[in-house]
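This report concerns only the one structure given below.
Every protein chain of the complex appears in place save one, which is left out.
== chain A ==
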Amino acid sequence: MKKTIRFFLNGKLKEISVNGETTVLELLRSRFQLNGIKEGCGEGDCGACTVVIGEVREGKVHYKSVAGCLYLAAKLEGKHLITIEGLAQKEKLHPIQEAVLNAHATQCGFCTPGVILSILALYLERPNPGKEEFRRYLEGNLCRCTGYASIRKVPEYLEDLTIHSEEIRPSYLEETEEKQLDFVHEDIFIDDGVHAYYSPVSEDNLEAFIRDHEELVSGQNLRFLNGGSDVVVGIKKRNQHYRLLVDISRISSLQKISYRDNQLTIGGGVTLSEIIDQVNPFFPQFSDTVSGMCSEQVRSSATLAGNLVNASPVADTVPLLMAVNAVVHLKGCEGTRSIPVREFYHGYKQTENKSDEWVASISIPVGEYDFIHFEKVSKRKEVDISAVNSAIALQISDGMIKKASIACGGVGPTTLYMPKTSHYLEGKPMTEDTFVEAYDIIRGEASPIGDVRGSADYREAVMENLLMKHYLAYESSQEADGHEK
């Protein structure tokens, strides 16, 4: 096990000592005096700290945007960190920098490095991005000055520069990618006596470590993370520290997505971004659900497992997983066990998994339902935590609902599976009236409370109205398919 972190920074190899709680933002500004990265909010919500990370996945180096205020510096092992300072070659601007300048897409300049790096991540991964992909990659970059119209035009200006896609790639990538592929990965363990960080390269190593370090993992001392997008906010803003952070993001056995026998299995280390791209062919509704969550800077490291385990009552992945009766597979030193998502939550922020168990995978049955839909309601469309969300799964034949399954978040201390409402719908005709009737039933299954995101009566009404939204979505899907009503 090693204590130091070796990584590439703008093409150059670095070796550093950090503690387990240092973020990339802190590292760059305090240690390296690279001040292009800014702190705008310190909680991953503004994009001013966006940087690009190159990491090896499936034998190739992939690039992604991450929030520097959330990304732990210790995670840099074997990775390539690209900052704004790594783009221009002396005084020659990188094409994206030039395009932003020409498009007048910078005013006060504070958000600009983050914007440019988000665009870089986009173009490094997707050579010909469309408008929708551009929006998806930039939705996490807040700008208060430009109104975004000029930023939205940057691809046009990039095209005008008639550069080839090779010129988007910084010249040093050729060399660093080769070195990254040859990189030998070993476990990392950093401990200053107060806070420790452990990053294993395999589940076997993880198991052995837990067995050998009982004192670090007992009680509430241990927290698993992949992206850490809530754990790190807890550390930095809510004074929630752990004796040991275990980073599962380098365990490749947890990063698999497989589809077999109508079962979609998503590993505990699969990120939300990966789900959007790779799950779409099998379960497009789930892919859509995930694309409405957070921002690219967070999705690129956040996992489905994390969303489940973090147990927010408005977690956006949970309603759909409950509706289709997905199962969580936990693993620990004692072995594995499987829990249906519907039984995973015991109370506010209380989950079935013990603190020394990690999510090995989530298996999702596919193809059982004819119509599946998820809807979230939040104040702002992008990058906003839901006030209320709702998922429905229906088996319909001859205009009748054979099987129904509904789950809602934001209306209780956990996401709630709605057995009464689900049962009510079964055997009823697939008509608007059926869903209107169900309003009364669903109202009886939850007593929402009010908070900064919505008052109790609004949440209750939205919970009911989302039934109608589900029905209307069904109607338009039928129209789109050219079915008769």
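We take it that contacts are C-beta pairs under 8 Å (C-beta built on N, C-alpha and C of every residue); 3 or more make two chains touch, one makes a residue touch a chain; residues count from 1.
Note that contacts and distances are computed from a predicted model.
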UniProt protein name of the chain not shown, from "Amino acid ABC transporter permease", "SpoVA protein", "Xanthine dehydrogenase molybdopterin binding subunit" or "Methenyltetrahydromethanopterin cyclohydrolase": "Xanthine dehydrogenase molybdopterin binding subunit"
Given A:I5, A:C111 or A:I248, the one touching the chain that is not displayed: A:C111
Option from A:I5, A:V61 or A:I151 whose C-beta touches the chain left out: A:I151
Chain not shown: contacting residue from A:Q278, A:T431, A:S455 or A:Q478: A:S455
Full-complex contact with the absent chain, from A:H62, A:K428 or A:K469: A:K469
Residue numbers in chain A that touch the chain omitted from display: 29, 33, 35-43, 45-46, 48, 83-85, 87-88, 93, 97-98, 100-102, 104, 106-113, 116, 135, 138-152, 237, 377, 379-385, 387, 452-455, 458, 461-462, 465-466, 468-469, 472
